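For chain A:
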Amino acid sequence: MLDYIQGYLSSNLTPGQAGNVFWVTVYILIVFGGISVAVIAMNWLERKALAHFQVRLGPMRVGPHGLLQPIADAIKLLTKEDIIPSGADTFVFWIAPLIILCAAFTVYIVVPFGPTHAITDLNIGILFMLGVASLSVLGIVMAGWASNSHYPLIGALRSSAQMVSYEVAMGMAVVSAILMTSLHGLGMYGVAAKSTGTGTLSMIEIVKMQQEQQVWFLFKFFPLGLIAFAIFAIAMVAETNRAPFDLPEAESELTAGFHTEYSGLRWSLFMLGEYAAMIAVSSIAVTLWLGGWMRPFPHWLAGETWDLVFSLFPGLTFLGLAAIAFIGVARMPKHPYFKIQTAGLGGFGAVLGLIGVVLFVPLVRDRIQDIYWFAAKVAVFMYLYIWYRATWPRYRFDQLMKVGWKVLLPIAIGVLILTAILGVVL
Partner candidate 1 sequence: MTDATKYLSHLELGEPDQTFLDSNELIINMGPQHPATHGVLRVILKLDGEKVLGTECVIGYLHRGVEKIAEHRTYTMFNPYVDRMDYVAAVSNGLGYCEAIEKLLNIEAPPRANYIRVILTELNRLASHMLWLGTHALDIGAMTPLFYTFRDREEILKIFEKYCGARLTTHAFRIGGCQYETYEGFERDVQNFLKFVPPKIDEYEELLTTNRIWLERTRGVGLISAKDCIALGVTGPVLRASGVKWDIRKAKPYASYSDFDFEIPTGQNGDTYDRYLVRMREMRQSLRIIEQAVGKIPEGPIMAKVPKVLKPPVGEIYHSIEAPKGELGYFVVSDGSTQPYRVRVRPPSFVNLQALDLMVRGQLVADVIAVIGTLDIVLGEVDR
Partner candidate 2 sequence: MAPITTLHYLVAAAALFVLGVIGVLTRRNVVIILMSIELILNAVNLNLVAFSRLYGLHGQIFSIFVITDAAAEAAVGLGILIAFFRNKETVNVDEVDLLKW
């Protein structure tokens, strides 16, 4: 047992690569649990951030600043009656949310949270991610069909058409990033790197290539990487059915799209799947273009001192969050549940602070900072998702298709060709 742990800690492979069943199991549990927690946190954050965009307060009642609201929601959803409409195909109706959930979670097998922090490193990493993510279309189509109702059916048809169309542009953008792994060339700062000859599909290798070439692919071949990234960033919003591309569940048109007839637990599975998919595609974007687990400026601000400075960030972040919690404690208004709320928020702040302190321990610090930078980059995307939703109206279906096929796809193909040419010429 101890040997196992020792053997792993000194290893520079992912548990899957090392063939270490124990650590694989542990990692699966950690990653899936972490994603579930992230989804819950995201749920709360979205409601709060959206509320503040819209001059509201959002959830405030359950727990201090509504911190326990997601838990209350979960309890509500679990105890709700689970309605299966008459005339629905019970089996398909039952299995559709599970397919979406499985598709959304299976993707995380190859997400590289750090050079060794991935469940496994598949040779076909990115292909696997895109493929499994696209399986959620099946769940959506089935949910819409099995509900035996018009609104879900239209929602399902819209959504499957949308996801299939945007996958094309998305795939092209991804290919141009993969192409960059094999090409040398000039980065934004004019740093030339040696050519490696062959490219790679492996998620970990892609980030390692960015490290080697000393440039995020976002800035490689300057406008090209950026354009490819922009295409991916648009397509991924459409892929996850979020505003402004949320037609499949367009509230004002189709009431709730493909999950109109769902309630209770199954509905919450859809939500879980949707948020997990959002995090998944964001992590693809982070891996391919934003340097994955790399900290900012790994070469420009290199050296022992800067390493130390940047490795302090995780702890500082948690201490900052703890400070915010304590400010909340200090400003707690005197309402009937004042005492318990103060205690709760204070306890929460204390836990955050404790985590922050633990993160300063050198051994932990070195292990954790890859994950921290990865999560921070993903969090930026999550915030963008909320921001989009607060700002933009919704596209119409034909316009959505027009954007996908007539704008994004040609640009993506153009970028792909130019990337290939530049890679050969430079």
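As a selection rule, all candidates are chains of the complex that A comes from, given by their letters.
Here is the rule we go by: contacts are C-beta pairs under 8 Å (C-beta built on N, C-alpha and C of every residue); 3 or more make two chains touch, one makes a residue touch a chain; residues count from 1.
A quick note: this is a predicted structure, and the numbers were derived from the prediction, not measured.
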item	value
Numbered candidate touching chain A, per complex, among 1 or 2	1
Residues of chain A touching candidate 1 in the complex	50, 53-56, 150-151, 154, 158, 243-244, 246-247, 250-253, 255, 389-399
